[in-house]
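A single protein chain has been omitted; all remaining protein chains appear in their positions.
And then chain A:
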Amino acid sequence: MGDKSTPLLAVLQLLRKYNLKGTEEILRKEASLGDVEYESLDLPEVEIASILTAHHTESDPYSYEFAYDSLKKFIENSLDIYKHELSTLLYPVFVHMYLLLILYDHTEHAVKFLEKFGPEQEDYYQDDLAKLSIVKSKDQIKGNELAEIYSSNKFEVQLSRDASAQLKRFLQEQKSSTVIINIINNHIQIDVHDGPGRTQAQVRATAGGLLGEATKNENRTKVYYGLLKEPDIQVLPLPVEDEEETEETPDKPKKKKAKKDNIFMKKPKSDPNAPPNDRIPLPELKETDKIEKVKALRAKRVQLGPDCLPSICFYTLLNSGNTAICADICDDSTLLSVGFNNSTIKVWTLTPVRLRGMKSAEKLQDIDREAGDVLVRMMEEKDRDTCRTLYGHSGPVYKVGFDQFKTMLLSCSEDSTIRLWSLQCWTCLVVYRGHVWPVWDVKWSPHGHYFASSGHDRTARLWATDHHQPLRIFAGHLSDVDCVQFHPNSNYIATGSCDRTVRVWDCLTGTQVRIMTGHKSAIFTLAFSVCGRWLVSGGSMGDILVWDISNGGLTAALPPSHTSPIHALAFSRDGTILSSGSLDCNIKLWDFALITDETPSEETGSNTSVPKEEKFLLRSFATKNSPIKSLHFTRRNLLLGVGTYEGSS
């Protein structure tokens, strides 16, 4: 459509709407528009409005610069209490002005505009601006991911009541240019809150999302962040326990049953924040699993704290030459699996116990199924190995994960599939298809049976091992969902994304219950605290943020100390120490008890937080040129790290 005739058509449509036939006739004659165009007057109402209002400034690309400048001056001159909140308006206005300039073919002006005002935008928006700057024509807006996100969604800005009143007054005075008013009307959602304006630090803490801050309203839903009531296996007689968990168990009692063991045994029996045990149907515990669980509970655990730091055993992958991507260590720390660039998965045993395969079908028939040691008997005796390789994927394997009882392994890959592997017969059991594009992350539910995945298609999905279709699809992220994590009570999953938001989804309803902004870069890893209340996220700039799930607020931003993307976070089993591993070859230990303990004091007086923040970091350990791929606390609170040695250069 020619850019000249579009506004004319809009005017025609407007005249027609108000039934001004005479004027319409004259205009048509003058512009020599035929009947064909006349028939095609079906522009939507909003577009007419934007075209007509924009038409005024279209002829004058300089007015954008002027308008932006005046907005900037207004914000600079406003009172300090409003200044910082109002300044969050600048970026969306800037972006949409740029897009409008492009839309109206003023490319040179757009580039000049970007060069003039781009560098003064917040540093965390610079990446986006660089991405946006490649858009240089109208057609490119249509296909560009970022530009489409901006034009089809509203940017969220939070203003206090007074600040928004100030803004309104300014906009009314600004008669000459309607550009800003249009942009604010069409593309910005102003969320007015009561109370005083926020300080610069407060604004900055939650800014950074692709589309501005999360509004408070979105985080109103109650989240049952407490842990499930754990059946006390040792004390309770078996029938009672079965009673508790018999409801809607999945049909067949297979070995996929799993149980998490990160339990606080001393938890009060009735946690008001805990979801009912039957909120999500959970698998029944099998006899053998219970034995394993008891073993896990009985393991002696070293009490950790700032004065008693864990020992770290580091597993270095040698000769991997950049091919190893991800690693996982099973819960009892006996197996290590590594996913490779070349589509293979390798599983190593970390103990003298060799890996064994299952006997062939004929031989299995000879085994007495009632025997007590049937599980041992069914394994091959001769065929032993310290390392086994799983073949099946056709692209890099981005994540591997052991189930709780190390009988199964999940993996996801660039080939857009998720595979379930048996660690008894060492074959692939199921291929889950559903994601359209590469799958970035997959995680087991702490209770087994369920797993969650996320991928390039901007969705996260919830699966059950016995369904080949996802049970839930969580859509809402504006960009790739880079990581996913199950809540310890299996009722929620958290996702982190390139759009710099962390979201929490309810597995039961499939709705988004929390959205948290504050990250200034893509989020690559998430971890729930042992108690289930806190969520920790690590980003690509080495930033680590701690969130409170109960209200969706930011609890703490750990002082920046990593310099490269963080790809591993792990909590000690007693929840006192947080460890983070980064590509900058450093493992850092943080005093998590102190971080969360601070919460009440920070609300009352923020002046005490400064010295405290320095105490967060307990110790930092450098590895020898080996970026950290995975961290894992054993049941006895020994920290295991996995990294690849990248040569001495």
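To be clear about the criterion, contacts are C-beta pairs under 8 Å (C-beta built on N, C-alpha and C of every residue); 3 or more make two chains touch, one makes a residue touch a chain; residues count from 1.
Keep in mind that, in the parts below, contacts and distances are computed from a predicted model.
Participant: Name the absent chain as its UniProt record does, using one of the following: "Probable alpha-1,6-mannosyltransferase Mnn10p", "Transcription initiation factor TFIID subunit 6", "Large ribosomal subunit protein uL23m" or "Signal peptidase complex catalytic subunit SEC11".
Facilitator: "Transcription initiation factor TFIID subunit 6"
Participant: Given that one chain is not shown, which residue among A:His106, A:Lys359, A:His447 or A:His567 touches it?
Facilitator: The single option touching the absent chain is A:His567.
Participant: Of the residues A:Ile26, A:Ala130 or A:Val353, I need the one that contacts the missing chain.
Facilitator: Final answer for the missing-chain contact: A:Ala130.
Participant: Touching the hidden chain in the complete assembly: which of A:Ile312, A:Cys425, A:Ala475 or A:Leu594 does that?
Facilitator: Looking across A:Ile312, A:Cys425, A:Ala475 or A:Leu594, the contact with the absent chain belongs to A:Ile312.
Participant: Specify the residue from the set A:Gly434, A:Pro470, A:Gly496 or A:Pro627 that touches the hidden chain.
Facilitator: Checking the options A:Gly434, A:Pro470, A:Gly496 or A:Pro627, the one contacting the hidden chain is A:Pro627.
Participant: Residues on chain A that touch the omitted chain in the whole complex?
Facilitator: 111, 114-115, 118-119, 123, 126, 129-131, 133-137, 140, 144, 308-326, 336, 338, 340-341, 346, 348, 350, 395-396, 398, 414, 437-438, 440, 456, 480, 482, 498, 522, 524, 540, 561, 564-565, 567, 583, 587, 617-625, 627, 629, 639, 641, 648
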